[in-house]
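In this view, the complex is presented without one of its protein chains, the others remaining in place.
Labels for the chains are A and B, by order of writing; each one numbers its residues from 1.
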Amino acid sequence: MVKSIKHLLLIIYGFACLYPFLWMFGTSLKTSQDALANPQSPFPSGAFQWSTFAEVWNKLNFGRFFMNSGIVSIVVIVGVIFIYSMMGYAFAKYRFRGKKFIYYMFIALLLVPGVTILIPLYINMTNLGLANSYIGMILPMINGAAPFAIFLFTSYFRTISHELYESAVLDGCNSFRIYFNIYLPLAIPAIGTIAIMNFIGSWNNILWPMIIIDSKDLFTLPMGLMYLDSSSFKKWNELMAGAIITIFPILVAFPFLQKMYVQGMTAGSVKM
Amino acid sequence: MVTAKKKWVPYLFLLPGILLFLAIGVYSVGFSVILSFYNWSGIDFSNARFEGLSNFKDFLLGDSPVVSRNFYYALLHNFELAFFQVIIVIPVALVLAFVLQNTKMAGFYRTLYFLPMIASGIAVFYVWKGLFEPTGVLNSLFATLGLDFLVVPEGMLGSSSTSLIGIIITSIWGGLPGTLLLYYAGLTAVDPTLYEAASVDGASKATMIRKITWPLLKPMTLIAVIQMVNGAFQTFENVFIMTGGGPAGSTEVIGTLVYRTAFIDNDYGLASAIGWTSFLVTGLIAIFSIRGFKADI
Partner (left out) sequence: MKKRMYAMGILLVVAALVVSACSSGSGNGGSEGGAKKTLKMWTWKVAYGPGFEAAAKLYEEKTGIKVEIETFTPDDTYRQKVQAAANSKNLPDVIHYWATNGDSLETSLLELTPSVGDDVLNSYFGPAMDPIRVTQKQVDNWATNKDATNVQKGLKVGEFYGLPLDIGGFFTFYGNKKLIEQAGLKAEAPKTFEEFVTMMETVQKETKVPGLVFGAKLPDLWENWAGSALQIMLNGPEGYINLLERKAQMSDPSNIKVSQALGTIADKGLMMPGILSTDIDGADQAFASGKAAFDLGGTFTMSTLLAMGMNADDIVTFSVPPIAGSKLDKWSTDPFTLTMMSVSKDSKNKDDALDFIKFITSDPDAAIAFSNGAFTVSALKIGDRSKDLSPALKAMQESFATEPGPYSKVQPYIDNRGNHKEWEEYFQSMQSVIEKKMTVEQATKKFDERMKSLAASGN
């Protein structure tokens, strides 16, 4: 009895998690009239209309958007992991002047309201000559990821036994090699967590790319989706096909990484 | 922890991050803080006019009554978002994590539960908009179940009494999985011998949860709370896409208010002042939560 209630609970919640995706998929297979007439049903009332995907894909050069999103996300992840694992390592392993101040200053950045600094950030990036470029899109995303990445890496490196460090020093390793060859590989779970978080973050980011990017050649997927929304007169089937194209890679790649994500989060938060 | 023999070594590790911050963060943050003391309509800063605290007086003290009203409503909505997310997500996630803990198919469920978290972006906001339509899924579900009192004829986002609930539902949908997975991992990480030892000592189940489980889950709860509160105060994209702050201002949040003030009314000074006030509020809440949990980071 208790067991079946348990299962019922899990299934209901699972269904709630899944339903929006089901609706998204079903709607993308409807004709546009059907999508308007039967919005409550997750299934097309007639035959499945697969052609919408091809239409949307071709209509807006989604292939290019796909590539752009991929480039941005990957560079952001690599950048975040290298830059902030180094910082986390320093915070976790060394005593030095100004440590607390620097650490808390970076953590406080978490609370900086994104919408407020949009224009100053844009001015700054154009002054650096980075408007309408990949790098212009990427650097602020990396910088924005700093607080949580630093926090997690610092916490994670603190959980790694200090004896390891001492024996490495005895073996004659220098500081950078200890970081790169010993600590970084041990931090795989934290790296996984940070990678997933930032992939999600940069893949879904819309506000910043919208401002910094002018040319359609540099559009990311969410930008394409928003463009589709405002240029296709609210055709739900097209919009949903675009939405699926946008989230497909995350849906395929990431569920299988959830174990890693959880490991990193746990280790990070337990030893705060 | 060690003190490096060469004093500059730790700084070298910090260098890339700091350089990036100097190149990008300092200017934007600094400039936007300074802006909050100016009347500036954007574009050319030589046209800005220093006005001291006038922007803050406008919305905090009611020098400009309508702006002030908008601000306090928005702030209230942010608080509501944060409050309801926390009080719903924490217990539900905890219960689900407990239930999930001893289930055979835990791996499958976890994968399923992970989906909302990773996909919660603009694509999903459009879906929610569709689900909340007057003839959408939610209304027809309630009608089918005979729960007619839950049916909102105008659609959940189309009525000022329910629109904020709609926003909260979407935030919970996207936010619950993270906390759930965190708790789940925490629970499975408890060394089972601890419980055995405790039960040998004659401890009750309640005592075990209080003494063994909770201390372990406490730091996770803190992280979850801070993330949710911060998320709630930074809410922008979902509201912007789903309701635009309406109807009748019922879903206006600081994010949309700042956006509107800056980009529609061209009042960047006021917008910055509002944004940084919200920063301070969020910071205070974070500090209080940390104190409240008696945890030191």
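Some points to look at:
Following the convention adopted for this analysis, a residue touches a chain if its C-beta (ideal position, glycine included) is under 8 Å from a C-beta of that chain, and two chains touch if they have at least 3 such contacts.
Since the structure is predicted, the reported quantities are computational estimates derived from the model, not experimental observations.
Interface note: of A:L110, A:L130, A:I150 or A:I194, the residue touching the hidden chain in the full complex is A:L130. When you scan B:P153, B:P192 or B:P215 for touch with the missing chain, the hit is B:P153.
Checked against the hidden chain, the listed residues B:V66, B:M105 or B:A197 yield one contact partner: B:V66.
Screening B:L76, B:M105, B:A143 or B:A248 for touch with the missing chain picks out B:A248.
Panel shows subunit B; residues 12, 15-16, 19-20, 23, 39-44, 47-49, 63-67, 69, 129, 132-134, 153-155, 157-161, 163, 242-244, 246-249, 259, 263-267 of it touch the chain omitted from the view. Residues of subunit A in contact with the chain left out of this view: 33, 36-37, 82-83, 86, 118-119, 122-123, 126-136, 174-177, 180, 210-211, 214-216, 226-227, 229-231, 233-234.
Convention: only the chains that are shown with their structure count from here on.
Taking each chain's centre as the mean of its C-alpha atoms, subunit A lies 16 Å from subunit B. Taken in their complex, subunit B has these residues touching subunit A: 1-4, 7, 9-11, 13-14, 16-18, 20-21, 23-25, 27-29, 31-32, 35, 42, 95-96, 99-100, 103, 109-124, 126-128, 130-131, 133, 135-137, 139-140, 173, 177-178, 181-182, 184-186, 189, 216, 219-220, 222-223, 230, 233-234, 236-237, 254-255, 258-259, 262, 268, 271-272, 274-276, 278-279, 282-283, 286, 295, 297. Looking at the complex, you find that subunit A touches subunit B at residues 6-7, 9-10, 13-14, 16-21, 23-24, 27, 39-40, 42, 82-84, 86-87, 89-90, 92-96, 99, 102, 106, 108-121, 123-125, 128, 139-140, 142-143, 146, 150-151, 162, 165, 175, 179, 196, 200, 203-204, 206-207, 222, 225-226, 229, 236, 239-240, 242-244, 246-247, 250-251, 254-256, 258-259, 261-263, 265-266, 269-270, 272.
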